[in-house]
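Omission of a single protein chain aside, the complex is shown with its protein chains in their original locations.
Naming follows writing order (A and B), and every chain is counted from residue 1.
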Amino acid sequence: MLKPIFTFLAASLLLVGTASAETVKLALIDPLTGPMAAAGQPAFEHLKYEAKRINANGGLNGQDLEIVGLDNKVNPQESLVQLQKAIDDGVRYVTQGNGSSVASALISAIEKHNQRNPGEEVLYLNYAAVDPAFTNERCSYWHFRFDANADMKMNALTDHIAANDDIKKVYLINQDYSFGQAVSKAAREMLKEKRPDIEIVGNDFHPLAKVKDFTPYVSKIQSSGADAVITGNWGQDVTLLVKAAAEFGLEAPFFTYYGASSGVVTQLGDKGVDRIYQINEYYGEFEDPEMAKRQTELYEQAEWDFYYLRLSTMLDMLKKSADQAKSTDPVDVAKAMEGMKLETTTGEVVMRAEDHQIQLPMFISVMKDDMEYGAEGTDYNFKKVARIDREAVSLPTTCRMRRPK
Amino acid sequence: MNDITAVAPRQNRFSWRALSPWLISAAVLLILPFVLDSGTAFTLMNVIAVNIVFALSYNMLLGQGGMLSFGHAVFFGLGSYAAMHAMNAIDEASYAGEGFWAHIPVVSMPLVGMIAGGLVALVIGWPFCRRAGTAFAMITLGLGEMVAAAGQMFPSVFGGEAGIYGNRMVGPQWFGLELAQAADVYWFMAFWTFLAVFAMWAFTRTPLGRMSNAVRDNADRLQFIGYPPRNIRFMIFIASGSFGGLAGGMAAVNYEIITPESLGLIPSGLALLMAAVGGLGVFYGPIVGAIVVSLMNSMLSDYTEASILYVGLVFLAIVMFAPRGLGGGIEHVRVAAREGTLGKRLPGWLTGAVAVVLISLGLVLLIELLFQWRHGDDEFAQFFGLNFVAESVMSWVWALILFGAGVAVMRVTKKFREDNA
Partner (left out) sequence: MLEIVIFSTLNGILYGLLLFMLSSGLTLIFSMMGVLNFAHASFYMLGAYFAYTMGMEIGFWPALLLAPILVGGLGAMVEKFGLRRVHDNGHVAELLFTFGLAYVIDELVQLIWGTVAVSYREPDYMREPLFTLFGTDYSIFRGVVILIAVFMFIALWFLLKKTRVGMMIRAALTHGNMVGHLGHNVPRLFMGVFGFGCALAGLAGVIGGPLLATEPGMAVTLGPIVFVVVVVGGMGSLIGAFYASLLIGLIQTFFVAIDASIADILNAFGMNVDPYGEVTGITLASLAPMTPFILLVLILIFRPRGLMGELEP
């Protein structure tokens, strides 16, 4: 049993100091093994797939993009070890998405690293950590977010709910930690402002990833007479919740943040149809042939769906910045990326310079059967219900960006 | 627990022989930074240092006191939180230029963690220590789950999911150590690890340390001769909690961030894993375990997506075939060398090693093939220079042949090994 230990010990010695200058390395620091791997693996495959396209189109300012996967087991401390490994390996671009705790650790570590090591700056491209603080009071020059933050998503979602006069009673159910509490708070404030007549008939918190049986919560929702449920739940917490609701014949729709994340469609099947809505930057219809091609190819190659349009946007913007700056140095690229505009399949998106928060249109979609491009090999996918324009999604920021001289 | 040998008999006279391991390890700690040259190496060393103290403090409970705990991370995490809050207090106080904390250097944070860990153990420990064994294991499991959940519930203390973070480059500096890079932090880590390991070793030589072995081996007899086992367990619990907190304080300075998940079952399980892999019965066993498990945790996943499976298999193999752990193995060789029987025993051991290598090669190949068959390419298989294809029957046959050959060698040489033992 000692053999593997020795081999990788030897390998780790070899690894030290083998940075090559030809490629630009982008390190994905996300869970790639263990119980949370289903969250990190699709992003990894997605990035590798998109990198091929970028490289076929000339790469970043002529240099090839290489994706390096580093496993952090969603642990902030382990992420810092992996970050150091990446830096030693010559990585100057880091991306991560799962867990605000990890994002928080990376932001402060990269900020310190860049301060302590001028000339070796590292850029952090955040594709899914949605804590609004990262582009408000904790904003950092070295951090760019390519996903709408939690408040922006709620802003779009409440616009949609406010426009629907049938909804009079809303139930909130969220995970009991900082993100879930932020979702609940934003929902209450924004609904109060947009539709004072809507009554919040329940505001539940349950522990993160601990509840196996959601039926008691569903009974409560049922007896409250809610017309709609809003939840920020992700992973098993959203699947089990909607599944329990379907089994008890609860008719109210579920407005979710992560209804289309991996595994949900497979487990819900027809229980999710017309019941589960999601707010995201994209949906599952793929009427753009280019996007349809990507969906088909990615699923054939890696058995993951084209869920992260924002990863494509992120790499396209990275390419555009590098080409514009005629450099792949993070300092130049960061400068070029501020205020960058990009035309995507859903419309124009802007990387706002004041807080490095992307501004983009969002979509409400609902799960349907018999879709042309089914998710996860099923016939189900998310069909567009409404588009919320970029200006309507946008929120002001409190960020006071400290730019390096 | 009878297989756990007691530590070497007390030596009253001063001897260089007893001192030599300490001198050697101090020398290694001093020389290492001049051999290592990458930030990764220093970062890994720092992680290993934290884990060494954490695993050793855990072994005070399990190896020496016979108390199996599933909640040791509570002390580690709370110690870390205390140190982090203290670090932020230093930050604020030195900004204002006055106050008690303005005079405290960050270098002393492990002491803050130690006090916190000890206090927590003191407050909650008494009802827990009535019994060892399963009852203790279960009650610590419950404690761990409760504290971890509380960590998410009180954001003002624990900072919610994002945790609390700080800056180690504040307050008065000692010895010009500004703690900017991992290489600076190394000296801090080396100092505290050496001190903590020495203190924990010294603890085993105190009457209380001896008593903890007694309470592990036969609590009833201890009761009869007038030492209530519960009191002894309580004292071990406090000592172990203090050192767990000290490791937490070291972690706070190293990572500059602490999150509630550090309090949970996963880090507690890690402590158990490290101690058991290294060996519960040898004092330095957990040190070996901490080094091996930390490296596997941070490096193995670069080569294979089945890394956790390998860690689990190594653990399982050690529990089944080498219950004394890696440290026990080293101790075997050391004793043989001292008794001059190494030459006689070595051939037997080598046959065993050949068998183990063959079996593990076969297993690794099997797992990697399984992986390729289910999920496509994996770098580990290529790393061996073996581009086996999962579709071809021959590669599966090869894996089985390797495995079978290993088992055969193990069987055939069994008698040879026993004769030369």
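Quick notes on this one:
By definition in this document, a contact is a pair of C-beta atoms (placed from the backbone, for glycine too) under 8 Å apart; a residue touches a chain by one contact, two chains touch by 3 or more.
Everything numeric here is computed off the predicted structure, so don't read it as measured data.
From the options A:Q222, A:S327 or A:S394, the residue with contact to the unseen chain in the full assembly is A:Q222. Check A:A162, A:A209 or A:V273 against the missing chain and you find that the one touching it is A:A209.
The residue from B:A86, B:V106 or B:L143 that touches the chain not shown here is B:L143. For the options B:R131, B:R210 or B:R345, the residue in contact with the chain missing from this view is B:R131.
Considering the complete assembly, chain A touches the hidden chain via residues 35, 37-38, 41, 176, 202, 204-207, 209-213, 215-217, 219-220, 222-223, 236, 239-240, 243, 247-250, 262-263, 266-267, 269, 376, 378.
Across the interface with the omitted chain, chain B contributes residues 1-3, 62, 66, 68, 127, 130-131, 133-135, 137-139, 141-143, 145-146, 149, 153-156, 265, 269, 272, 276, 306, 308-309, 311-313, 315-316, 319-320, 323, 367, 370-371, 374-375.
By definition in this document, only the chains that are shown with their structure count from here on.
Work out the mean CA point of chain A and of chain B, and you get 35 Å between them. Considering their complex, residues 1-5, 7-9, 11-12, 15-17, 32-34, 37, 70-71, 73, 75-78, 80-82, 84-85, 87-89, 99-101, 103-105, 108-109, 112, 116, 131, 133, 176-179, 181, 207-208, 210, 302 of chain A touch chain B. Touching chain A in their complex are the following residues of chain B: 37-41, 43-44, 47, 149, 152-153, 155, 160-163, 165, 167, 180-182, 251, 255-257, 259, 261-262, 292, 295-303, 305-308, 310, 313-314, 317-318, 356-357, 359-361, 364, 376, 383-384.
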